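For this depiction, one protein chain was excluded, whereas all remaining protein chains were kept in their positions.
Each chain gets a letter, A, B and C, in the order it is written, and its residues are counted from 1.
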Amino acid sequence: MKYTIFGESHGMAIGVVLEGVPPALELDLEQVQRELDRRAPGKNSLSTARKESDTVHVLSGLFEGKTTGAPLCMVIYNSDQHSTDYDSIRYTPRPSHGDYAGFLASLGCNDYRGGGHFSGRLTAPLVAAGAVAKQLLAGRGVWVGAHISAVYGILDRAMDDPEELRALAGSSFPVLDEAKGEEMRQAILEAKEAQDSVGGSIECAVVGLPGGHGGPDFGRNAEGIFSQYLFAVPAVKAVGFGAGVSFAYLRGSEANDPFTVENGQIRTKTNLSGGVNGGITNGMPVVFEVTLRPTPSIALPQESVDLRTGEEVEIEIKGRHDPCIVQRAVPVIEAAAALAACEVLGI
Amino acid sequence: MKYTIFGESHGMAIGVVLEGVPPALELDLEQVQRELDRRAPGKNSLSTARKESDTVHVLSGLFEGKTTGAPLCMVIYNSDQHSTDYDSIRYTPRPSHGDYAGFLASLGCNDYRGGGHFSGRLTAPLVAAGAVAKQLLAGRGVWVGAHISAVYGILDRAMDDPEELRALAGSSFPVLDEAKGEEMRQAILEAKEAQDSVGGSIECAVVGLPGGHGGPDFGRNAEGIFSQYLFAVPAVKAVGFGAGVSFAYLRGSEANDPFTVENGQIRTKTNLSGGVNGGITNGMPVVFEVTLRPTPSIALPQESVDLRTGEEVEIEIKGRHDPCIVQRAVPVIEAAAALAACEVLGI
Amino acid sequence: MKYTIFGESHGMAIGVVLEGVPPALELDLEQVQRELDRRAPGKNSLSTARKESDTVHVLSGLFEGKTTGAPLCMVIYNSDQHSTDYDSIRYTPRPSHGDYAGFLASLGCNDYRGGGHFSGRLTAPLVAAGAVAKQLLAGRGVWVGAHISAVYGILDRAMDDPEELRALAGSSFPVLDEAKGEEMRQAILEAKEAQDSVGGSIECAVVGLPGGHGGPDFGRNAEGIFSQYLFAVPAVKAVGFGAGVSFAYLRGSEANDPFTVENGQIRTKTNLSGGVNGGITNGMPVVFEVTLRPTPSIALPQESVDLRTGEEVEIEIKGRHDPCIVQRAVPVIEAAAALAACEVLGI
Partner (left out) sequence: MKYTIFGESHGMAIGVVLEGVPPALELDLEQVQRELDRRAPGKNSLSTARKESDTVHVLSGLFEGKTTGAPLCMVIYNSDQHSTDYDSIRYTPRPSHGDYAGFLASLGCNDYRGGGHFSGRLTAPLVAAGAVAKQLLAGRGVWVGAHISAVYGILDRAMDDPEELRALAGSSFPVLDEAKGEEMRQAILEAKEAQDSVGGSIECAVVGLPGGHGGPDFGRNAEGIFSQYLFAVPAVKAVGFGAGVSFAYLRGSEANDPFTVENGQIRTKTNLSGGVNGGITNGMPVVFEVTLRPTPSIALPQESVDLRTGEEVEIEIKGRHDPCIVQRAVPVIEAAAALAACEVLGI
């Protein structure tokens, strides 16, 4: 299965083509829509006021409610666009946004309106594709869950067991410790107040993956496959499996996962490896954390350069933006993880 | 250019085939050998006593000293093997090593001796391939440097400018702050004394990459490409670009890189983005940090399971092992980065 | 550049996503539409009476008339469908059509209406993608031309020089010898009269490709690349380069192309190799012939099997069908050739 996302934030439509979808899946389109709704903005003061209807239309690959194996194309038509808000950024790229790199890559021909193809809005089709992947995984007893592990340095409590994530599936701000969640929301509102934004991280688990999938080599390595899907999510700047960056603080005797037998099954007592050894799943949940940068679009004045004149200029970004995209990114990370898990399983 | 590594730690040979090598490169084989020597163990008390001659033989793709464009195959024949050391691990997998996952993936047919195809020894051909990539990059004014950024929680000082890495090119233990390096080496020797191991991290920079390469989408995303190469290096468990995991502690106003003009060139004043925005290089050095787990092979007793009987057993790993592989991994990470940079550039 | 076609004959839409389109191409949408019109049926008595408006809509990847480098999605909405014509074929597959193989591959879930995703109608988005490829090639001095080389055993005269194909660019029935073309049309009308169909072949040339592109190896071989694109066109059953199947009748002294120098350029006096040696373009036009089977949908009674009961049954195919698809396939083959040429050139 391979996904291709197309579209621009202020173009006619955004969408995704999924190739290699196994046939005969009874696709639950309402579940696809529910996943899109989880990602949609405009629900509360924590995210941008931009409304996005994000209604998914299936153009192909589905017949009498079932996948046919032919490419599945899902489209979301755009609406509620304030394109004129963006005229000012055309030649004065926003710091740490894709504007300047995109200008270079497109030889100056990128659709700059709302970030164009670089917009976070393009994560909507990714969520739709991920919803299909989740349904395929469910048929194999695999599920994906996640929680916000940090916002602006405020850490959620450590996860004891991925099973804890099941209860968070419906939450619009999934945390294990609600008190920490409240602190995080406070930090987001303060950043919003200050015309600023905040970063954070998400911990995600893929539960039920059988062991023995992947390989040590480039191209087949399970961690490499997951990371490629995760870094394709805008704003993701770091990915760590299991103990992740903490391994730099540990000894082998602390970091190794002792084997044990539970109900006749070989397991490890801890899962600091995050479910992967030697690039191959070991039968434990695949657990990883991604770090998301603060939304680069902030209302404070910033230093840019006029691409026409080459002169330094100060810019103020207009438009409606998210003071934090971590909470909205949760279903996106889950979607990327579901697609990665399908690739690891050879679906 | 695409690399394929083959071989096993205690088999006849290890090697690599590089497809798509541009023709007419005058290959400096001595430089390839020097890079291999940087990685080789047995040089001091910090690494395994296993000697590896690691002499590279070019089987194909080179004619009259120049690449022909045909696949370049480089082979290293094995020697100094103590295969009998490993008989005991055949059915009692070492915790957090690839043994158990590899057993599952191979249906019990993996070459268990010395980790077989999962061995860190397989990084030698990766270094050889990376040496070719470095020579190709050099022709375009691109170079790769790295330093040990942490060992067992002891952090090297922050890098002010990637240019600092030039001076470390020849070092067997490259750090910016020698005092910190001494502390790190002390920590490694203490772990060795305690029959244990320690983890750490490496910061790496690819300098001279032009802006505009890569893309936001899966498969073309520069961070996704780099991460895939990096996670294919055994023991790498986390990858972060620029500020990496620190973005979770920052506000946008702190995390954004202001634009400026230097000598008529558009640059950013800081490089917290690590040279990539929207999945595309922005002209600044690509900077990232990888975290390596402590060597899972430690001499202390550990809990395993006998794969034949399904019973829990205690094992003691024999053989010669590295108490820390971070210092030996430096040329390996550079090699992976060089290969990734070639892909990003379309070489 | 990579294309992905989606859609079904009687679904909501058919379309194509082109990834990796170089940016800054001023896309001539009228030329795209003209190519689609060349392929459209319903123009004369030689093809199906089904009308297809085939108006192309660009959903993404185009901004202010230029490609942006982001995926280019083009969609054609379906109309004039007689879906009920096809109810009878659901469980009684048409001989030599994709019905039965598609039934197996989709586990019985294929959209059978009008052939679904297997329909010749899916060549419309291919033509649209090819039109983009042609415009990219034109910027490099490369053009694609074709003529009908045979219908039902009636052969067009041999092509002396690919330049002859320029004059045929606008023709709806391109042949070098109009008398032969008239015979071919007669044969098609006779087959139609007899409720039957006829096969044929198309000779195509890609002119202006520089030498030195491709490689002998699998995956880079120019002939292998072309063939993969060509066999993805429904009804194509054979592909031959240069002298093609005639090589089996020749001696080396007859089959070899002698070198010569023309205006300081190295050329070959003949081009029996069809512009490729050792899997690499040699600077001469790439010339190949594809054979297309007779339309499998014929009105005569045929032997099928009821997939529900496993019993042999006689079927009569209703609906409107082409007695010959060779003439309509000409722009399709050109499109596939243009896309292949882009891959060979590394576009």
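Points to keep in mind about this one:
Here is the rule we go by: contacts are C-beta pairs under 8 Å (C-beta built on N, C-alpha and C of every residue); 3 or more make two chains touch, one makes a residue touch a chain.
What you see is a predicted model, and the numbers here were worked out from it, not measured in a lab.
From the options C:Arg39, C:Arg113 or C:His213, the residue with contact to the unseen chain in the full assembly is C:His213. Looking at C:Pro162, C:Gly279 or C:Pro331, the residue that reaches the missing chain in the full complex is C:Gly279. Among B:Pro41, B:Gly61 or B:Gly130, only B:Gly61 touches the chain that is left out of the view.
Of the candidate positions C:Gly240, C:Pro285 or C:Pro331, contact with the unshown chain belongs to C:Gly240. Subunit B residues in contact with the hidden partner, per the touch definition given at the top, are 4-8, 11-15, 17, 19, 23-24, 57-61, 63-64, 66-73, 75, 105-111, 116-117. Contact between subunit A and the unshown chain involves residues 19-20, 69-71, 215-217, 220.
One chain of the complex is left out; on subunit C, the residues touching it are 3-5, 93, 95-102, 104-105, 117-118, 122, 150-153, 191, 194, 196-201, 211-219, 221, 223-225, 227-229, 231-232, 234, 236-261, 264, 266, 268-269, 272-274, 276-283, 291-298, 300, 302-305, 307, 310-312.
What we mean here is this: only the chains that are shown with their structure count from here on.
Averaging Cα coordinates per chain and for the whole protein, the chain whose average falls nearest the overall one is A.
Counting partner chains per residue, subunit C has residues 19, 69-71 touching two or more of them.
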